[in-house]
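Removed from the display is one protein chain of the complex; every other protein chain stays in position.
Up next is chain A:
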Amino acid sequence: MRSDSILAIPSKDKRGAGAPVPSVLLALGAERVDAELGGGLKGDGLHEFYAARGEDGISALGFALGVAARRQAQDGRPLLWLRLSKGPAARALPYGPGLAELGLSPRQLTLLLLPDGKALLRAGLDAVRSGAPGVVLLDMQGPCPLLDLTASRRLALAAEETGTMVLLARGGARPAPSAAHSRWEVAAAPSPAREGNMPDAPAFALTLLRHRGGRDGLACTLAWDRDGGLFCDAQGREDGQAPASRPFHPVAANDWREAG
C-alpha cells in the first residue's frame, strides 16, 4: 500500500509550474549592512550592480559573483554566467583558477558567450524561466538600450516564478529605470590592510541606489571573505577612512529612486 505522505513529497521539478515559492532572503554576511537591508537581498529577485566608472566593471562583476557564490551555498543549483563574446569583454575571459579562489566551484558554473545584448537578454530570460540554474548572471559591458523597464520586469517576474536569483553586472552604462529589487553602485576599494603591504581580499565600495520596499542611500565598504563565504565590513579595518575612489551622487540617487 502506498502511503500518502510519500506521494506528497514536493518535487523540485515542479518549481515554476505550481505555486510560487516563498521568497528567501540572502544575507550578505556583514551584520550592519544586512540589518539596513532588512535581512538581506531577495533570493528570487533581480539585482543590478553598476560600475561607478569605466574601470570599475571588474568590481561590479566581482561583487555580483560574491553574491552568486553565497546564493549557490544557500540554494545548491548551478550558476549560469552570460557574457558578451564581442567588444571589450572578449579580450578578458573568466579564469577558472581565479574563480575557484573566490570560492566558486568551476563544476557548478557554465558560461554562455553571446554576440549581442539581444541574444544575451533572450538567453537570460530563457534560463531564468527554465528554473534550472539557481543564479543567472548577466554580465553586460556597455550600454544596452534593449534592457528597458519591460525587459527587466520580465526578468524579475520570471525570477520570482522559478525562485532564481538574477544578477545584472553592468559596466560603462548609466543606471536606468528598471524593475530591479535592488540596485547598487560598485567601485573598487583598497583591500583591507595586511602585513607586508600586500594586496588582500577583494573589497568593494558600495552605494545602494535603490532597494524596493526598503531604505536606499546606504554606503558601505565590504570585503569578500572567501573562507567564510561571506562579505564582511571593511570599514572598521580602514579606520573609518573613506576609500579614495568613492563617487557620490546624492541628487542623481533621488532621480533613480523615482524612476524605478
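Note that in this section contacts are C-beta pairs under 8 Å (C-beta built on N, C-alpha and C of every residue); 3 or more make two chains touch, one makes a residue touch a chain; residues count from 1.
One rule holds in what follows: contacts and distances are computed from a predicted model.
According to its UniProt record, the chain left out of view corresponds to "Protein ImuB" among "CO/xanthine dehydrogenase Mo-binding subunit", "Chromate transporter", "Transcriptional regulator" or "Protein ImuB".
Here one chain is not drawn; of A:E36, A:E161 or A:D200, the residue touching it is A:D200.
Contact with the chain that does not appear here is found for just one residue of A:L28, A:L41, A:A68 or A:A127, A:A127. The chain not displayed touches chain A at residues 6-7, 11-13, 55-56, 58-59, 61-63, 65-66, 76-78, 80, 85, 91-103, 106-107, 109-114, 119, 122-123, 126-127, 130-133, 187-191, 194, 196-205, 224, 226-227, 243-245.
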